[in-house]
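See structure below.
Only one protein chain is missing from this complex, and each of the others stays in its spot.
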Amino acid sequence: MNAMATGPAPLLAVTDLRKYFPITGGVLQRRVATVQAVDDISFTVGRGETLGIVGESGCGKSTTARLLVQLLKPDSGSIVFDGMLVGENGDISTRDLRRNVQMVFQDSYSSLNPRLPIEDTIAFGPSVHGVPVAQAKQRARDILAKVGLDPNQFIRRYPHELSGGQRQRINIARALALEPRLVVLDEPVSALDKSVEAQVLNLLVDLKSDLDLTYVFISHDLNVVQYLSDRVLVMYLGKAVEIGPVEAIYGRPQHPYTRALLSAMPSMDPDRRLEQAPITGDPPNPINPPSGCRFRTRCPHAEDVCARIEPRLAGAPEDGAHRIACHMLIAGSGHSAAPAQGA
Amino acid sequence: MSNRVEVRPAPAMATGVDTAQVAALSRGYWSTVAGRLGTDYVTIACGLVLIAIVSAAIFADLIAPADPYKTSIVRRLKPIGFANHPLGTDELGRDMLTRLIYGGRLSLFMGVLPVVNALIVGGILGMIAGFLGGRVNMAIMRVMDVFYAFPSVLLAIAISGALGAGVTNAIVSLTVVFIPPITRVTESVTTQVRNLDYVEAARASGAGTQTILRVHVLSNVLGPIFIYSTSLISVSIILASGLSFLGLGTEPPEPEWGLMLNTLRQSIYINPWVAALPGAVIFATSLCFNLLSDGLRTAMDVRL
Partner (left out) sequence: MFGYILRRVAYAIPIALGVSIIVFSLVHLSPGDPINAVIAADAPAEVAQRLKEAYGFDKPLPVQYGKWLLRAITGDLGVSIATGRAVAGEITSAAANTIMLAFFAGMLGFSIGAVLGGIAGYNQGSWIDKVATTMAITGVSVPHYWLGLVLVIVFAVELNMLPAMGMGPGGSRDWAWDVAHMRHLVLPMVTLSVIPMGIVTRTIRATVAEVLSNEFVQALRAKGLLERQVLGHIVKNAGPTCLAVMGLQFGYLLGGSILVETVFSWPGTGFLLNDAIFRRDIPVLQGVILILAMFFVLLNLMVDIAQTAIDPRMRRA
């Protein structure tokens, strides 16, 4: 279909994924408005790769994560996991998918059942999938050791007895207990202290190589995404605005939004500072997003064409794997900064 | 409305791994609760009083000094401390102590059973409403709103009054009174729990609705609604005896605290303090249930 088709088949291929949430009101619960949380997003994740997804809060990152693990049903679009179509009429049942795709949640506290000891929380997933109890418990102990917690000390404890970092390790252990191939990490470190954050990030890196995992890593923290990701997807108001290898996104950002995000990012390296002014204000309301390009209301380069036509993702001139949705880069788009047609 | 501010305990330690001390301190949930209850003397005292009242009622045949139905024309309305009748006699000359002991059977039965019934029905309805949400929730909760529009005493009297006197009718009407509040509490707790990430995580593990309800929802919902129900027992005992007091519950000559209060009311000018005894027992029972419920709530509030 596009430039992605050439390499080995990706582990996960998402095409035109869309999720709108109705806002209901009144006694009859009629639909009064729609939130366009995720709007026609496409991306792929290769085997053993880490795809980082960044964006401001409310841009649809978490919705995307929940769609990937089928906690939400997409309105349209397709998810293909390892060549198998996911969904009701797909090639892989939701149950089988969940053994292969797991998720780590942001809030380490509310994502652990306060009434279950750690052992039961971790063994829950395997036992649901038919692993005998004794074996599931053994697996819980093994995985607990893998995430750096001594099984003998932690196995009978309850979540309220643990620190935030320990709880997030338990959450990771719970996700890994099913021996998944893809792990979706939804802001796994954003609730943690900086020192603990580093420990958990290193743990994630180690686990990935030990267990041959593929990650979709969602965060609003650009530093963290840069540290962990092979490729990065930038989201704005439910749309993908830029996607590409991490060096390209951080080194040669093309979309005005990405440039603005990166210029707002504190850097220790004077050579890496960008001259772009940081964006101001809040993102527009996703209930009534702007027409055309959704970023135009905050974009310093916005022109008439940006309000009329929605830009599609297109390959950057020097790098086909780096794709941007901006009229300034589309030849003949009508934007004054766009390259000439056929150039 | 909780009168406590929930406090999250500070994390035991900022970082990871070597936590031998914490492991030593670590205890299971129920042992923590038991430990707390062990030092709460008011709750222990209330528990003991209730155990005494309940076992007296159960073993009434063994411990009661007389026959609860045996009347005596010559020994009517004797005062407290009368020979062989430590708590006096009632208007038909029956031994008050005996009738108070036996009276616990019906009074406790009529007070506790409606709450148990309502806990089952309201708990199931509330969990369905809370877990399924949407239109099912709307349908169930709007019906509950209608029952809520009656003050509870009024609803109990209305249904009992229409059904007529009788223990079964009183229990039915009180059950109807307690279903809506239990449903409401269960629904709100279930809705809260349902939206927590660990239920999502369980779903993401591939568990079915039934498994999630059993393992993750039930254990977190039962505690709060159980505590709430124990606080209703106090109200229920007062209401049940109140129905008998109005002539809607038990019928003579059965010993029951509310009914005894009603029949002795006529003789307050002859022997006032004997007439007040059945009410004092109702009061003591209700107070103990209330304090016990408060103590349990405090003790079980260890998480979060």
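Just so it is clear, A and B label the chains in written order, and each chain counts residues from 1 on its own.
The working rule: a residue touches a chain if its C-beta (ideal position, glycine included) is under 8 Å from a C-beta of that chain, and two chains touch if they have at least 3 such contacts.
The shown structure was predicted, so the numbers you read here are calculated from the model rather than taken from an experiment.
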{"item": "Missing-chain contacts mapped onto chain B", "value": "1-3, 5, 142-143, 145-147, 149-154, 157-159, 161-164, 234, 238, 241-242, 245-248, 261, 265, 268-269, 272-273, 275-276, 278-280, 282-283, 286-287, 289-291, 294"}
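The working rule: only the chains that are shown with their structure count from here on.
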{"item": "Complex interface listing, chain A residues touching chain B", "value": "29, 66, 69-71, 94-95, 98-99, 102-103, 105-107, 109-117, 121, 124-125, 128-129, 148-150, 153-154, 156-158, 160-166, 169, 171, 174, 178, 193, 195-196, 199"}
{"item": "Of chain B, residues touching chain A in the complex", "value": "8-9, 11-17, 19-20, 22-23, 25-26, 28-29, 134-135, 138, 196-198, 200-207, 211, 215-216, 219-220, 302-304"}
